[in-house]
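All protein chains of the complex are present and in place, except for one that has been dropped.
A and B label the chains in the order they appear, each numbered from 1.
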Amino acid sequence: MNHIISPLDLSVEELDKLLDLANDIERNPEKYAHACEGKRLASLFYEPSTRTRLSFEAAMMNLGGKVLGFSDGGSSSATKGESVSDTIRVVSCYADIAAIRHPKEGAALVASMASQIPVINAGDGGHQHPTQTLTDLLTIRSLKGRLDNLTIGLCGDLKFGRTVHSLIDALARYENVNFILISPEELRVPGYIRDGVLQKTNVSYREVVRLEDALAELDLLYMTRVQKERFFNEEDYIRMKDFYILDEAKMKLASPDMLVLHPLPRVNEIAVEVDKDPRAAYFKQAQYGVYVRMALILTLLEIA
Amino acid sequence: MNHIISPLDLSVEELDKLLDLANDIERNPEKYAHACEGKRLASLFYEPSTRTRLSFEAAMMNLGGKVLGFSDGGSSSATKGESVSDTIRVVSCYADIAAIRHPKEGAALVASMASQIPVINAGDGGHQHPTQTLTDLLTIRSLKGRLDNLTIGLCGDLKFGRTVHSLIDALARYENVNFILISPEELRVPGYIRDGVLQKTNVSYREVVRLEDALAELDLLYMTRVQKERFFNEEDYIRMKDFYILDEAKMKLASPDMLVLHPLPRVNEIAVEVDKDPRAAYFKQAQYGVYVRMALILTLLEIA
Partner (left out) sequence: MNHIISPLDLSVEELDKLLDLANDIERNPEKYAHACEGKRLASLFYEPSTRTRLSFEAAMMNLGGKVLGFSDGGSSSATKGESVSDTIRVVSCYADIAAIRHPKEGAALVASMASQIPVINAGDGGHQHPTQTLTDLLTIRSLKGRLDNLTIGLCGDLKFGRTVHSLIDALARYENVNFILISPEELRVPGYIRDGVLQKTNVSYREVVRLEDALAELDLLYMTRVQKERFFNEEDYIRMKDFYILDEAKMKLASPDMLVLHPLPRVNEIAVEVDKDPRAAYFKQAQYGVYVRMALILTLLEIA
């Protein structure tokens, strides 16, 4: 049984194969339109996440499959005290594959151990969100043509932002990747990323405070939202949330082929005026998110 | 790109074509059972509205298409502060057409401007609800055989009732339409409808307080619910909600071919005993609502 719990569950070779499949889906969607006919995806969202949920559901539908599930833990048996293990055991009777989103770290792993169908971690607390990382990798590889030899700016909340941590993990496996970590002092990458990943691998990195000090060098700028729910108090949130806003003026400092990515939803960290800049790739990224999830479902269900 | 934001987005000719298509669907449902195969409707309900949502979902399913979405803003990314524009941009990657219901006036228009897929306004606050109006028009044309030369009673909350306002707008475009506006003083049609529509067009109208004073003249009685949520205080609501109740006794005052319509849900403004009267057309109306939404989806997707 194959599951995807962490972005690193796939080797570089497996990842290459997955991204190749996603690109083939992008070019020939009709070839895959019936690949999952008669298959059912269980979409188990213990906390709301419309974007991720709809992306999974669109992916399964594009493959000709069906979707069942819940979009909110409040309307699940969890409120009757059922364990995630029991839920997935029962859902194994209803579906062929499951995507699970849960507020608790490790929930997807626990589910995968009890499951009789493949489990995809669709986010477990501040921990892992592998399909976001796969989306990011597919977007970068598709639009830049490579995953190595890149200078990448990561900007915003680098302390709590799990998408950033996973992306660092994933890109650190490629040659000549350089990170510029752009954040306020209070939201710097945590020690376990700095020591555990950045200093153990062959990537180079630099930390800066001002977005303007990094822009000119970047092949790619990955913006992140300052997530209100990660803060301990309202005041800290308000003081910092507008710290890093990408606008047209800042975009002029960047290279003409620098890509802007964002996991979305954004609040105001990218001004709407940037949307029409051809370097803005965050809506394309949402589309790649569907292709990569289609590829992942096919791979885990072992459908060639 | 075509969208339907207001009932008047369609010319009289386009409307005729749409209603013709809806009637053809009614007569030959099997002809359309696969028309939207492989197509996906995004059902974006920022506030609950089961009836409208299920009508759209049934419409898409009857056409062989699939549905994804959310039924409640609370489980959407909106809670993370995302704009409607961003949501629809991303949903454009997941679906081929979207129906959007939102508590704020203008939300559907804003969405349509950012969207890369056709947008149908499924209700935006007290503003517009075009598919209800299309449903009403299809019901009237199907059961009365015409949209002109009609005397129409509109009864209940005419001040806040957006379905009534839209219906007036839509019917004012036809020849020899006469309205009798039946409401308590406090809930009369607002000035912008009286001055902006009724007095500017060639329709005639009269305002009365008692339902009994209008019934005998009507080709059609359109009842509306006194919506609790539109009132500013509980006391006003309680005093007025039972003001206009249609029952068997009142039905005896009406012509034998007067139709009774209601956008539903009703609370108690039509007594249950009226349901078995052959003139009660409100449940047929719900069925016409599916046909007209099927026709609208086909039209906006430009599927012949």
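The rule is short, and it goes like this: a contact is a pair of C-beta atoms (placed from the backbone, for glycine too) under 8 Å apart; a residue touches a chain by one contact, two chains touch by 3 or more.
These numbers come from a predicted model, not from an experiment.
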item	value
Residue among B:S6, B:S49, B:T87 or B:N121 that touches the chain left out of view	B:S49
Residues of chain A (touch criterion as defined above) contacting the omitted chain	38, 40, 42, 66, 68-70, 74-77, 79-82, 85-87, 89-91, 93-95
Touch residues of chain B, complete complex, unshown partner	33, 48-51, 54-55, 57-58, 61, 67, 71-72, 225, 227-228, 264-267, 272, 283, 286-287, 289-290
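By definition in this document, only the chains that are shown with their structure count from here on.
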item	value
Fitting chain A to chain B on CA atoms, where both chains share a sequence, rotation angle to nearest 5 degrees	120
For chain A paired with chain B, centre-to-centre distance based on mean C-alpha positions, whole Å	40
